[in-house]
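All protein chains of the complex are present and in place, except for one that has been dropped.
So, subunit A:
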Amino acid sequence: MLCDLNIGFPLSDFNETINNDQLIEVKKCINTSIILGYTHIALNFKPSTTTSNSNKNKISNDLNLINPINLEKDFSEFSGKIKIFTRITIKIDDPSQCQNFAKFQQIFDIVAVEPLTEKSFQSAISNLEIDLISFNLQDRLPCFMKHKTLCSAIDKGILFEIKYTDFLNNRNRAQSISNSKQIIRASRNRGLICSSGCSFNNSNLLRNSINVIPILKMMGIDSNRCNLMFKDWSLKVLLNGRLRIKSYKQTISISGDNGLLDNSLEDKNWDSSKNNKINNIKQNINTYKKRKNDINDNALDKILKKNKVV
């Protein structure tokens, strides 16, 4: 299995909706990644708003309106071929404005941040519950990368992202190579993932992992770890994010064999957003009931029968 956890989603604001032309482009991107052999991809919603005092756009309180990526309606044709997940990347400017992160954790499979200052980078590692930290590699990094800060993040389970489309771009290529070398050095060659980071209308920037690995090797990662960046470590990020939704304090969860990494059975009712009812949350009892036909009675079943909920 191969993962690509960053395929751009066309929208840049919470209030917009996707139009048909953009949807066709995104589908072309997904088709290309199927051809190249990827099995798990994540659509990356990157709102242009930053968290700071100057920001006027408030995030709406209705959970239904926050996630614009409608996997069941728009991307149902890909079920069985490829597994699609949703991801949000938020630029943080001011660390004191990050109270609404708990909302995103309920709705998106992966929560990533892009720190713009050193202060926000520190607070993202120590305070926020996130899965992934990514940088804009084409500009200067917000601060000098230290072993201590990066390794403490990796020990917590927060991984760092390198995007290979930055190397394909002729603009600022030297800067992005030097930046990724910094990250590789400071993280001591572990806790990294490699993703495409291609925008939705540029499906010809996607590459096979066999071609990306030599480039990563030239930056000083050994070949086994290059493979892990595409496979195991990417899956670790995905599983981490899924466990946040699906488990009790990341320790106990009820699922079958594939239930953790499969979002096809979730109870999402997109039409009832007008009633101000929150139906977009991924974990509830209906999710379990949908699965019930496949599995035998277990502990939760017996309790439910006792209480006559079922």
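To be clear about the criterion, a contact is a pair of C-beta atoms (placed from the backbone, for glycine too) under 8 Å apart; a residue touches a chain by one contact, two chains touch by 3 or more; residues count from 1.
Note that in this section contacts and distances are computed from a predicted model.
Student: Identify the UniProt protein name of the omitted chain, choosing among "Ribonuclease P/MRP protein subunit POP5", "Ubiquitin-fold modifier-conjugating enzyme 1", "NADH dehydrogenase [ubiquinone] 1 alpha subcomplex subunit 6" or "DNA sliding clamp PCNA".
Tutor: Options "Ribonuclease P/MRP protein subunit POP5", "Ubiquitin-fold modifier-conjugating enzyme 1", "NADH dehydrogenase [ubiquinone] 1 alpha subcomplex subunit 6" or "DNA sliding clamp PCNA" considered; the missing chain's recorded name is "Ribonuclease P/MRP protein subunit POP5".
Student: One chain is left out of this view; which of A:26, A:159, A:206 or A:221 touches it in the full complex?
Tutor: In the complete complex, the chain left out is touched by residue A:206.
Student: Where does subunit A touch the missing chain, residue by residue?
Tutor: Counting only subunit A, the missing chain is touched by 28, 32, 35-36, 164, 167-168, 203-208, 210-215, 217-218.
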